[in-house]
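Removed: one protein chain of the complex. Kept in place: all other protein chains.
Right after this comes subunit A.
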Amino acid sequence: MLYKKKYSSWLHRINPALKLVLLMGGIIAVLFIHNVNVMIPLVAALAGMLLIGSGQPIGRVLLFMLPFLFVFVSTGSSMILFGKGETLWWQWGPAVISRESFYRGVHIGLRALSFGLIGLLFALTTRPVLLFYSLMQQFRLPPRYAYGFMASLRLLPLILEEFKTLQKAYKVRGVDSVKGWKGWWQKLRLYAIPLLAQSIRRAQRIAVAMEARRFNKSIQRTYYYRPGFSSEDGLMVICWVGIFAGAWIVGVQWPLFEITDVRFNE
């Protein structure tokens, strides 16, 4: 889990369900941006919002952003090398880099980067428990889904512990690990089945206990956490729409490259 209690900013106080809707909306909007000139200011603005707004030390955020650069390079590379295009730049065997495929590859890489940044913005500022409480109250998510999910999140550490116990048990009993594909298959059998079977049994028992305590009851519930709305939610909506609108204006008014649509047209 990326969320840490000790850091906080105004983004932490945004209604979690609203934040989820806004950020998912942002991702869907990105799917319809085909202009690489718009993506560049958008990614810059998102990175800025993350660095300033997440409330975390900048070094920590930069550390989390590190894998995204890797994703950026590897997502775009196959499009750059093997994408369709007309203006040829470079060719070596099956790899053909054209002007069109290059910008398209960069665009896809920036897209992956923006998805990563939006995801990090959400994960660093949202407490999972509050998200489920908010989904129950603001979006009428049936409590059995919300509580079921929260309970299963709590079961993960137990499964990890069981995994360690199994490891030790196999060691004590002298189960030799085989190398290669056979070893991979053996590990799968030795670990996946007991771990899954145990967690299913445990989940079943916990569910019975939760049903007995009426955790599945939907009507007339009371809630321990009551996430509501405040003026900061309004600010968030304005910021979010502003980022996308601003990136659009900057990208269209002051384009860096002459390509405005990275899709391939015959």
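Criterion: contacts are C-beta pairs under 8 Å (C-beta built on N, C-alpha and C of every residue); 3 or more make two chains touch, one makes a residue touch a chain; residues count from 1.
By our rule, contacts and distances are computed from a predicted model.
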Protein that the absent chain corresponds to, by UniProt name, given "ATP-binding cassette domain-containing protein", "ECF transporter S component", "NADH-quinone oxidoreductase subunit J" or "3-isopropylmalate dehydratase large subunit": "ECF transporter S component"
Chain not shown: contacting residue from A:Ala44, A:Leu62 or A:Leu156: A:Leu156
Among A:Ala17, A:Ile40, A:Val61 or A:Ile118, the residue in touch with the chain that has been omitted: A:Ile118
Candidate in contact with the missing chain, chosen from A:Ile108, A:Met136 or A:Ile259: A:Ile108
Positions on subunit A contacted by the hidden chain, ascending: 1-2, 23-24, 27-28, 31, 64, 67-68, 70-71, 74-75, 77-79, 81-84, 94, 96, 101, 104, 108, 111-112, 115-120, 122-123, 128, 144-145, 147-149, 151-153, 155-156, 159, 189, 192-197, 199-204, 206-208, 210-211, 215-216, 262-264
